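One structure, as structure tokens, below. Some questions next.
Left out: one protein chain. Kept in place: all the others.
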Amino acid sequence: MSDLRIINIEKQYPQTQQKSEPAFSLQPVRLTIKQGEFFSLLGPSGCGKTTLLKLVAGLLPADNGEIWVGDDNLTAVAPEDRRFAMVFQQSLLFPHMTVEDNVAFGLKMQKISKKQRLADAHGMLEHVGLGGYGSRFPDELSGGQQQRVALARALVANPRVLLMDEPFSALDPSLREEMRELLSRIQKEFRVTVLFVTHDREEAFYLSDRIGVMSEGTLLQVGKAKKLYEQPVSAKVALFLGLKNIIKGTVADGRFSSSDQNFEFLVEDTIQTGPCLLILRPEALQPVTKAAALHPDSIQVSGVIQQMRFNHGFYSVKVKVGSNKLDCSIASQQAEEMVPGQKIDLLVKLKDIWLIVE
Amino acid sequence: MKKPRRLLNSILFLLLFIVIGLPFVPLVLSSVSFGWQWPNVLPESFSFRVWEYVLAGSSGTWSAVGVSLLIAFIVTAVNILLAVPAANALVRYSLRGKWLIEAIVFAPIIIPPFVAVMGIHLTFLRLGLTETIFGVVLAHISPTLPYMVRAIMISYNTLSVDWENQARMLGAGPISRFAHVVLPHLLPGIAAGASLSVLISLSQYLITFIIGSGQVVTLPILLFPFISGGDPAVASAYSLLYAGIAIMALVGMDIALKKYYQNKKIATGKG
Partner (left out) sequence: MWQKTKPYLLLLPAIGTIVLLFFGGLFDGLLKSLGYFPAIGETRFEVTAYTDLFRSSEFWESLVLTGRVAALSSVIAAVLGAVIAVSLFMLNESAKSGGAQLWHRLFQLPLTIPHLVGGYIVVLLFMQSGFLSKILASAGLIDEIRDFPVLVNDPFGWGIILTYAWKEAPFVSLMIYPVLSRIHRSWRDVARIFGAGSWNFIREIVLPVMVPAWTIATFIVFVFTFSAFEVPFLLGVTYPSMLPVFSYQLYTSGTLADRPEALAVNIILAALTILLGLVVYYFSKRWNVLKGWD
């Protein structure tokens, strides 16, 4: 097994001379990425995810901690000798080399014979769908093609780990989706370990086996996409995953009650007494129909529709319940009968409710 | 739209003639004249005798051309070696007292170099550096080096560290990174700096004269007695030759660079 292990890696940036910029630090990170796994670091810009990636690559020296792949301690190994590969935000193809020379560059550095490396480069270009483009120069290619070449260049030397730093963020949305599919297919084909950095949660959800959510230099939560989405450990994670329905309240005597008293229900004994946040996923909130009325394992609240927006295939409806505004995703069919200003009763199943102890 | 364009074109043609064409007319005519009395607009008769004299082996022209170019190229080579690391440091690192360092490096652009050369003349004399090509090379470095640093700094400015990081991630060590990534990118800047360096070195008269004491004969040293009151025909021929060599050095550099990229393109196109 050659898993990538990141052991308490840590980085402090000294206070810069301009006092307005606060010192940034990356809190110790401990993480194991399994061989062949696609792992994404998800977080807003400036959260330290690129710093972590560069620490793994060795492009930045870490203050503390170690990087291992399998049984090799790579902490003190120079980046060029780690046998990692990296794809950056820009394609960074060398402009004075042809596409195939670019792809073969890593092999050339490993002193592989010209014939062999060009053959490998050709093969890899075929894989990314750029078979006939070998003798062109990078500036003759479109942005998407350039990024494919960058991907081919990274993969051709059979790296132990592929690091990717927001590689598709400079592309336009349709191209981004195409590249996502390509990357996903190729990653499965070559079973390469990938550490992927992005701020785009759709991208992370689409591609990853597991995701780590980062904010302000701290790794907040690691898990599969579904788990993160349904059971975020903190309000920050929830917000970053697009869960805006966060309701403040307290748990006392086995009951949760929101601060505006609109939500009250029994909770399991395992939940600690004290201040608490209630997270409601927008698709868990559904209008009450006669059939589903008063389901035993659910709670019901009433509110007023404030705003409706069509969103591919469903409606995003903003409902004011007490002092909270809740986002609900409601199927088009049901939503077509609603108008803003109308009163509405909403139902949530208890199993869809998630509580975060503050 | 057509009319102002024609007007503009004729203004430019007139300017071009006055600025570029006219000045060279008497120079060329004079170099091939055989007697040219006032008030004749054209020489009475033409002859290539001075060109024969200038280009013949005995006049010392070719050795002067050789010495000039030798000095210019040594100076340029030294400048490249000094300027590449310096430009790297100035562009890529945050330095303490950067303004002072830049002031030192670029001072010879503003302060006339002969001031320093006259100051150091006696020291050079004592060290036995006067009357030698080596001494003249040393004297030519300070007026040319700042331009080389400037030109390479501009190239470094457009070279993101990401490129080298990318090469690193593909397994390139420091030497490979420099050879395959940094140098090709710097080459246009180095060529521009080299052109300036060669040009400036070629046009130095005073500092060559002071340090060379008339013993290191470069083209301007050879030329000067003729243009300050010698035979105008010879002076004209030398002037044309001198200007021609300066322009050729520049054009040659340009062509060499273009050829380098073309060859690369052809070689890779075939392979």
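For clarity, chains are labelled A and B in written order, and residue numbers in each chain start from 1.
Please note the rule applied: a contact is a pair of C-beta atoms (placed from the backbone, for glycine too) under 8 Å apart; a residue touches a chain by one contact, two chains touch by 3 or more.
Given the structure is predicted, the values throughout are model-derived calculations rather than measurements.
Undergrad: For the chain that does not appear here, which of the shown chains does it touch in the whole complex?
TA: Output: missing chain touches B.
Undergrad: Looking at B:L199, B:V217 or B:L257, which residue reaches the missing chain?
TA: That would be B:L199, which touches the missing chain.
Undergrad: Among B:G171, B:G193 or B:P220, which residue is in touch with the absent chain?
TA: Result: among the candidates, B:P220 touches the missing chain.
Undergrad: Out of B:G171, B:G193, B:G212 or B:P232, point to the residue that touches the absent chain in the complete complex.
TA: Result: among the candidates, B:P232 touches the missing chain.
Undergrad: Suppose we count only contacts with the excluded chain; which residues of chain B make the list?
TA: Chain B touches the missing chain through residues 1, 4-5, 8-9, 11-12, 15-16, 19-20, 22-27, 29-30, 38-41, 81-83, 85-86, 88-90, 92-93, 95, 101, 104-105, 107-108, 110-120, 122-123, 126, 138-139, 141-142, 145-146, 149-150, 154, 157, 199, 202-203, 205-206, 220, 223-224, 227-228, 232, 235-236, 239, 242-243, 246-247, 250.
We take it that only the chains that are shown with their structure count from here on.
Undergrad: Averaged over CA atoms, how far is the centre of chain A from the centre of chain B? Could you give it in whole Å?
TA: 56
Undergrad: Please give the residue numbers of chain A that touch chain B in the complex, ascending.
TA: 57, 59, 78-81, 83-86, 88, 90, 92, 94, 96-98, 101, 105-106, 109-110, 118, 135, 137, 153-154, 157, 163
Undergrad: Which part of chain B faces chain A closely enough to touch in the complex?
TA: Interface residues on the chain B side: 160, 162-163, 165-173, 176-177, 180-181, 184-185, 261, 264-265, 268-269, 271.
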